[in-house]
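First the structure, which I've put down as structure tokens, then a few questions once you've had a look.
We show some of the complex, not the whole, and keep each chain where it was.
For reference, chains read A, B, C and D in written order, and residue numbers begin at 1 within each chain.
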Amino acid sequence: ASTLPAPMVWGQETKNITLRQFGTGVSNLNEVATKVKEDLGINLEMTALDTDSVTQRAATQPDSFDIADIEYFVAKKVWPTGNLQAMDASKIANYDKIVGIFRNGKLTPESTIAQGTAPHTVGFVDGPGGTEFVDNESGWMTLIPTIYNADTLGIRPDLIGRPITSWTELLNPEFKGKASILDISSIGIMDMAMVCEAMGEVTYGDKGNMTKEEIDKTIAIFTEAKKAGQFRAFWKSFDESVNLMASGEVVIQSMWSPAITAVRSRGIPCVYQPLKEGYRSWGGGIGLSASLSGMELDAAYEYINWYLSGWVGGFLMRQGYYSAVPETSKDYMSENEWGYWFEGKESTADITSPFGDKLAGAGETRDGGSFYDRMGAVACWNSVMAENQYMVRKWNEFIAA
Amino acid sequence: MTINTDLELIALTKRYGGTVAVDAIAHHFKTGVYACLLGPSGCGKSSTLRMIAGHESVSDGSVVLGGRDISHLAPAKRGTAMMFQNYALFPHLSVRDNVAFSLRMAGEDKPTRDKRAMEMLELVEMTALADRIPDQLSGGQQQRVALARALITRPQVLLLDEPLSALDPFLRIRMRAELKRLQRELGISFIHVTHGQDEALALADEIIVMNNAKIEQAGPAREVFNSPKTAFVARFMGGHNVLQMPQGHIALRSDQMRITDAQTGRMEGQVTAIEYQGAHVALTAQVAGGQEITALLPDAQFFDNPSEPGQTIGIDWEDRVAHPVLA
Amino acid sequence: MSKQITAWLQAAPMAFVLLGFLVAPIIMIAIVSFWGATEYSIYPTFQLDNYEFLFSSPVTYTVFLNTFKYTAITWIITLLIGFSVAYFLAFEVRSLKWQIGLFLLCTIPFWTSNIIRMISWIPFLGRNGLANSALISMGVIDEPLEWLLFSDFSVILAFVHLYTLFMVVPIFNSMMRIDRSLIEAARDNGASGWQTLRHVIMPLCKPGVMIGTIFVTTLVMGDFITVRFMSGSQRANVGRLISNDISLLQYPSASATAVVLLCTVLIVIALLLRLVDIRKEL
Amino acid sequence: MEKRSRSFYILAVFFALFVLFLYGPVLTIGVLSFQGPQGGLTFPMNGVSLHWFRDLFQEQAVGDIWGSFRRSFALGMMVMVTTVVVSVLGGLAFRKRFKGSGLLFYMAIASLVIPSILVSLGVGLIFNQLGLPVHWASSGYGSQLTWTLPFGLLIMFAVFNRFDKSYEEAARDLGATSWQTIAHVVLPIIAPSLLGVALFGFTLSYDEFARTLLTSGSYNTLPLEIFGMTTNVTTPVIFALGTLTTFFSLCVIGLFFLAVWVSSRRKDKSSDAGKGMV
């Protein structure tokens, strides 16, 4: 029941060029490759890796990819290696329609910028060969935003049986042996900070850039909880979090929105629980390998423009992510879908994933509400802090404790 | 010894699946006898011995030692001891500990064990090497250790499976003299499996010739050699010609054949081979009907009147040496 | 001598591969362990920081201790199981055909992907997994056993599952080489089954046990993925420490840990090799 | 039949439990791979179907199973051939005393016992520092060889320890050159063991994970893909893949034994052997 626009006609000179893209499984979907082949004739070779491997490859193996699909905070680590090249914003057709978060940090003109590595702070450099990030829209982008989301705790309402409203619940002894967080230090530490802050145990100057003492205190609290048997397991991948939740091993954990969707698609009740302290958010984007030039570079720009033109956005949004240019995606979603996923309205009919799984029935609303409700309540962004190395070591201690 | 330690095999049978390895054999071994089980490969000698020892279950029949049915006892409870073909010395234990092994198993304390082991080693003259491990011993020395280890259990019957086959010819002759001496000194029964008839003749008071899972002939060594009952025994014991004659088969000892000039013997033959054996010469001739006859001649006698392969000679023997045998 | 040259030529490819992909990388690791790292890159310098941190951090000791704990427990269990299984195959099963058949039966799971074999325990051991459901329905327990999964128990279970075969094979090989008449000789000398085992079979299987030990020890000490999967990331061993550092691009620090791990493993192996001459045992 | 002792029964039960222990998980995933379309990664079963197998043959949301299978297969073959050739050469070399043989031997042993992640790390670092691209067919291939070659060499030791030198002397006596001796006598005689080395080499490579982790470059091998799937796939399709790879391994082993069986059949086809004459 959608009004699909007439297919755009794309330049055909990039036909049969092969681009190698890698990234996490979240967005590195073969459907995209199939579709881009169909539309542009570009061969996109997709390699899906876990978050850490993604960083590693972007930083250490510049020749193994043409396009890197990485998270914004990773850019902070990767950019200085010179493995990526800045992109000319003027070649991006939909640049102006990109959500404000990625341009000036503000969702709406009146929003405040959350703590952590907000995407716009690492989104621009001062020129084509720029090595320093600038915090204005310089016209030279490091990454083109693809998808992003706000994460919070996921819970099993059937096994908890009471409302959950705060991040503090993660360490509530009530859930001893049934809680979990993720074992990716840069993200996990943020979740920890949300909890500690909510508990009032630690007050942070900037959760996205903690001091050593803040790190020590935060980790100490969680180490104690770990020793007391609070956690069932730590997860490192999407799938692990889904399985932990679905099998009932864990009833409360920090979780990614589509993972919750995945649990639910199995008929298991699972809630993406908005909390009073707000969300921890992340964003991903596409970067171009420094070695890309000529025809390939053109093809890459063409691919990016295609990426932002809506089909991919729709495809991702129907899984629960947000697209960088929501407006274009709207064309590729039904009204019901747009209403449910973006506007936070009650669905009027069954909501199914792009793969055909039923995610929600008629009359349901999305946890957390509309796009603005969710992205407007971001408390911090995934980040890389100055004391990152110190934090990592402490994190290792935490895991080994 | 006055106690009865006779060993009796009663309709002893061993079947492996469908094949009958030992077919209801019966024999009575008297106390203190040196008996040799002799026969071609695969005739069931080892199986018989191993049933006596208890290393192979009895399919049928029984083994009776000193009037007691031991067919179903554990090997160590039977009053037998076994010496294995390759000696089966424990490679990780010293000579002394090998010999003392059974005492250790029985829980004797170390001083007692060592004392008894050294006594046994004295018997086989191996005290000097008590601290070596088996790999550091020659074949003959290993054999003595194996003997000592078997004898320390004070068996009433010692079972030996081809004990000499791993030794070189010289050692073999020396060790067989020692075996014999030891058996005589101890006065216990030895049952010794071999497929060498010279070994059996040299050692045995009693020879049991087996063939095809059955006992073909049993008796004192001389009797078996001189009066083989069957052509098989005659051939197997060696030193015999078996001839097919109109009246049946006869066995003739080779050393009792006489060579005469052509046309003067009982038979005419053409020399096919001459084999010098030191003190003797074995002359083989083919007679009418394709049969071969071997005559064993003292060397002096042969070389006084040598024949050449191809030559025609006469062969003769005295009536009394011809010996009818079953085919 | 041309024989020498032929031998060298024949050994050259092997030497070449090992030099290029074993020795050089180890040297590289050793060198890099003195380098420095930024968030995203490593730079040559000479500093002892990595080692300093390694040896000053209490985590290092806990983690090494934990690694030894896993190694020791896994070793004991695989030894017991491996020995019993090999004993059964070698001495209780009488026909060669059956021995080979049953032996192959044991080796088949070995050909399945380790990761898949490992994660397949998860549905079995989970809170609502097969094991707990079975126990509950049998009335043995009322509450699901929590320690079945994401615990030391599950880690060791997986190790045992993955590596017991490395113990079975060499012990079985040693046992098959024991002359059967030695067993008979022991029985003849009045040894009971247990005594035969204790005084004859065990001493003679020592080389097999040693080789199995070498395999199990090195596999467990070098593991990093079993511990992660089976403990739900709750436990750590040295391998995980290294792989964490690697995934965070802290190569120098990973290298320093790797050097220490390597030394530990080599010392353990050198000790074991003193007890057995591998070349003779083949 | 022979009576069995009590220990036999006890150990038989123990052995059966052990086999169950070995197979239990494999069977679990075997069963779970037949989940219905709505089924998850854990029990209970949600219907029974071949859905996930069918799914496996369709394009996955992420990754490239069949591509990685093809790469793993190709890599396995490369490693297999190299392992056979290099270990045979190495085995031949070690039959003569040569300077440095002790060193090489200890290198091989070290290669066997060194934690595989170190190889991965080291090789990755070297390629990185030399500015060479890592690729499964270069760095990945080399790293895997450090694992398969020592195995191959040890097997060759075992083979040559039992190889009767007089075969070679006989060949030389009959006028064969060194190469003819190797080609016409040594290799054919040790051929069955080479098949074993080949099988070993292939499966070790085909299953190798840690050594390829940092050395395979932009394209995944199958174990890496499976590892990736554990992070991205939440459906029983991964179990279907497990079942299928197990099945594939079984086929490889089956083929191997078929080959051995056929060759042994050929040997004694006129099997009224030896007796009779002489």
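Methods note: contacts are C-beta pairs under 8 Å (C-beta built on N, C-alpha and C of every residue); 3 or more make two chains touch, one makes a residue touch a chain.
Everything quoted here is computed from the prediction, not taken from an experiment.
Written as a formula over the displayed labels, the whole complex reads A x1, B x2, C x1, D x1.
In the analysis below, only the chains that are shown with their structure count from here on.
Set against the C-alpha centre of chain A, every other chain centre is closer than that of B.
Separating the centre of chain A from that of chain D, both taken as means of CA atoms, is a distance of 40 Å. As a whole-number value, the distance joining the C-alpha centres of chain A and chain B reads 89 Å.
Put simply, the C-alpha centre of chain C and that of chain D have 18 angstrom between them. Each of residues 2, 41-42, 230 in chain D touches at least two other chains. Of all possible chain pairings, those that touch are A-C, A-D, B-C, C-D.
Interface residues of chain C facing chain A in the complex, by the touch rule stated above, are 37-41, 53, 57-59, 62-63, 66, 122-123, 126-129, 146, 149-150, 228, 231-236, 240-241, 244-250.
Every residue of chain D that touches chain C in the complex is listed here, in rising order: 2, 4-5, 7-8, 11-12, 14-15, 18-19, 21-26, 28-29, 32, 41-43, 85-87, 89-90, 92-94, 96-101, 104-105, 107-119, 121-123, 125-126, 129, 142-143, 145-146, 149, 153-154, 157-158, 161, 178, 203, 207, 209-210, 214, 222-223, 226-227, 230, 238-239, 241-242, 245-246, 249-250, 252-253.
Of all the residues in chain C, the ones that touch chain B in their complex are 179, 181-182, 184-192, 195, 199-200, 203-204.
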